[in-house]
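Only a single protein chain was left out; the remaining protein chains are all shown in position.
Chains: A, B, C and D, in written order; residue numbering restarts at 1 for each.
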Amino acid sequence: MDLASIIGIVVGVGFIIFGILSGGSLMLFFDVPSMLIVGGGTLGATLVNFPLGEVLGVVKIVKKAFLHTEESPIGVIDTLVSFAETARREGILSLEQKAMSLDDEFLKKGIGLAVDGTEPEYIKEIMNTEIEYISERHMVGAGIFDTMGAFAPAFGMIGTLIGLINMLAKMDDPSSIGPSMSIALITTLYGAFLANLIFIPIAGKLKARSASEVLLKDLCVEGIMSIQSGDNPRIVENKLKAFVSPSKRAITEEEEG
Amino acid sequence: MDLASIIGIVVGVGFIIFGILSGGSLMLFFDVPSMLIVGGGTLGATLVNFPLGEVLGVVKIVKKAFLHTEESPIGVIDTLVSFAETARREGILSLEQKAMSLDDEFLKKGIGLAVDGTEPEYIKEIMNTEIEYISERHMVGAGIFDTMGAFAPAFGMIGTLIGLINMLAKMDDPSSIGPSMSIALITTLYGAFLANLIFIPIAGKLKARSASEVLLKDLCVEGIMSIQSGDNPRIVENKLKAFVSPSKRAITEEEEG
Amino acid sequence: MDLASIIGIVVGVGFIIFGILSGGSLMLFFDVPSMLIVGGGTLGATLVNFPLGEVLGVVKIVKKAFLHTEESPIGVIDTLVSFAETARREGILSLEQKAMSLDDEFLKKGIGLAVDGTEPEYIKEIMNTEIEYISERHMVGAGIFDTMGAFAPAFGMIGTLIGLINMLAKMDDPSSIGPSMSIALITTLYGAFLANLIFIPIAGKLKARSASEVLLKDLCVEGIMSIQSGDNPRIVENKLKAFVSPSKRAITEEEEG
Amino acid sequence: MDLASIIGIVVGVGFIIFGILSGGSLMLFFDVPSMLIVGGGTLGATLVNFPLGEVLGVVKIVKKAFLHTEESPIGVIDTLVSFAETARREGILSLEQKAMSLDDEFLKKGIGLAVDGTEPEYIKEIMNTEIEYISERHMVGAGIFDTMGAFAPAFGMIGTLIGLINMLAKMDDPSSIGPSMSIALITTLYGAFLANLIFIPIAGKLKARSASEVLLKDLCVEGIMSIQSGDNPRIVENKLKAFVSPSKRAITEEEEG
Partner (left out) sequence: MDLASIIGIVVGVGFIIFGILSGGSLMLFFDVPSMLIVGGGTLGATLVNFPLGEVLGVVKIVKKAFLHTEESPIGVIDTLVSFAETARREGILSLEQKAMSLDDEFLKKGIGLAVDGTEPEYIKEIMNTEIEYISERHMVGAGIFDTMGAFAPAFGMIGTLIGLINMLAKMDDPSSIGPSMSIALITTLYGAFLANLIFIPIAGKLKARSASEVLLKDLCVEGIMSIQSGDNPRIVENKLKAFVSPSKRAITEEEEG
């Protein structure tokens, strides 16, 4: 479960509610028609903008991104270095058994190809094509949220314009101007809130998740190439550690020591 | 027929009409001069901005994008794998007959070149040039809608400025200020509506369509190359499956099983 | 003459004038000081922003882009295919005479180099350098208009701020507020009009023109390379047709048939 | 310690306080609920947008960027040229001792690899991978501040909308409109201030720091390659000086003379 997102939404919503309560009542900010204009308009525009399959797939992407625990690069490096040791000691064929027990489908497939004696160029090509398309699919998810983050304030403004046009057209009772404008502005507030606390930050989190997943997969490819070419386990480790920050490397060295 | 776009427009327009009705009458939001300013200005700017041929071609592109049913990558992969099997069993020349019955002009041309024994390098070059120019032409279509999505709010604002200048110049009757401003704001609403529910989302859909068409064509090139080089059908399948998401792959495997 | 641009400006200006007349008088929207602030400010900023030679060169670029009729890619392909036939039948030297009669300096130079037996690598290098710099010079022209399209609304806003500051400082006569604000808003209108109906669309048209000119030149280079390497005219045609859209290709085939 | 940042913040805050005092009292601009809305909202959105580890890591990145004194490229060039001289005179193995005393871990590792006789291609690959990931991690830091610089004005606007909606809903006492709007606008001011004097400029400084650190590391790789291939120290110097501006080069030459 992605803790930061939950804390973030709680913190953000909390302070905004606090801000509302410090000057008025929460009820003033709850308006069903306003919700429907902003929500419905954003949803409609999103459905026109993206293929239906991609919009429906978003739920799955979000669930995976927020509920799935990420593998640590250090763990993967350790696995790959131990594979390199086995391969050097007992030959690359001995990895077949070990690969079977892996959870990571991508790594399993790569090791399998290496064990089968597939040409390195071809393994690299297949795995990089797969990484490329994985990252493209992630970007589609992030793109949908970024687009929703652009549509929400636009439909917020559309709602406010509708409110203002209605109000101005029948400006006979001056005392009703205040409350009418107050309601007209609520859609703008909804749009800004949805965009800046929900849609844009979720798009950001999906991109960050994708980047770390791609890094992990790049690291796997590098490791498999290195193992297949019979590199010394120490060289394998050196090559792979370049992918992680020095502070994280230090931790492993301690762990290893 | 692209269902998502229809649902999207119905949902978007529906909620906006609901929003209007919940605070006033639909008639207030219907103003012919406002429509002509926003529509005419956007059309005029678009005609200056793009060659006439491209603007006229847009109708065709949109029709194709929204009415044409896309081929599924899985279907194309199946076709290519079956071709690979035939080519291995009976020689590549045996594909000539099969290619004849294909609907997809691009794939037919590629198989034709492979059967003729054209050099792989040359097939790849010709087909990639074609893909590049196809995608460039798609981007022109999406670019026109994106540009219209930028012009529409600008002409909406121009309309509002015209209304405000007219109103302020003869601000003798205070009771007319409200209704005048109400009408002045309608062009801004039209501009925002056109941009955010029509132009920008259609540009987005065209881009998504183009991306999936290019993916399909990349897949064809990869497959033809693989078939011509005499790859094992299983390897052809592996290479091509890297282009589609694991969830879709699973489906085929079931279907195949 | 570029018809679309003329139609576009007539349509755009027409509907805006219609919009003005439907609510007031044209005279209200004609204000010399406002014109001078927006026009002079935009011109001044443009002169600081670009070298004098580039700003002066813009007139020529615009004249060429709007008055010059473009060559059709199909015509160029026909010429190149006929050259390929001649070269195969009578040897490449026989092209010398034919090249002399060409209007297109770029193609003439390329054929000349090929006839002289210059190395293909070197021809390609010289011609691609030239294409690159041609396109860079086009982009300078488009860039000037894009920049003017950004400055014009800014100076429109500057003019409105000047008007508002003047008006607010001596807000003694309430009845003069309306007309003063009306005039203050005119510069914003001018800026938005210039940017969205003139500057930005002209920049767009220049980019489109440049793209089609570069495509034509790429096609020439490809053709010359193909002719020099002694390709079969049919292959030359196939290679070059990949540059144009299928619909246009169909037309040629009919014409040829 | 990064002097420019301190001067910058003092200058910026100083002039803004001066501006406030020249027209009113500082107390008017101090409002705790407004601070909490802008600060809490920005923090919340940032936590949703980035992985928790990255947000927490920002403190360290900022501390390093503002407190750590940068090495001068001239100093590094001098070191590398003296290493080149030693290597030519006494053989590359003689660098082992010298490398030990280096503070810079990156340079030490590179020299170590060169002394060990590792293949140049492999050294370059390892070091460039490391540079790439260092710069990626820097960019994450800058990205967090850039994102905060986008969220802060958004939550400033959200705060102002909340204030306006509250105020307009109970617009019974006209005399309270002024002060209420005054307070409503404070969040917009806070958002603009945080974005433009704190978040965006810090992101800029982090990028500049990263660029100069990457330049220094590129210079190290170039130098190590050159030393390992046995280049003349003068050539090493020439190659490395191309990385720094002529004015800085002149200084070294004087120093050296």
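Note that in this section contacts are C-beta pairs under 8 Å (C-beta built on N, C-alpha and C of every residue); 3 or more make two chains touch, one makes a residue touch a chain.
Here the structure is a predicted model, which is why all the values come from computation and not from measurement.
From the options D:61, D:148, D:195 or D:220, the residue with contact to the chain not on display is D:195. Seen from chain D, the chain kept out of the figure touches residues 2-5, 7-16, 18-20, 22-24, 28-29, 177-179, 181-182, 185-186, 188-189, 192-193, 195-198, 200-202, 204-205, 208-209, 212, 238-239, 242-246. Mapped onto chain C, the footprint of the missing chain covers residues 33-34, 36-37, 39-41, 43-52, 54-55, 105, 125-126, 129-130, 133, 137, 147, 151, 154-155, 157-159, 161-171, 183.
Here is the rule we go by: only the chains that are shown with their structure count from here on.
Residues touching across the chain A and chain D pair largely diverge in numbering: under half of the numbers involved belong to both copies.
Annotation: 40 Å between the Cα-based centres of chain A and chain C.
Put simply, the C-alpha centre of chain A and that of chain D have 25 angstrom between them. Contact of a single residue of chain D with at least two other chains is seen at no position. Taken as a graph of touching chains, this assembly forms an open line, each chain in contact only with its neighbours along the path.
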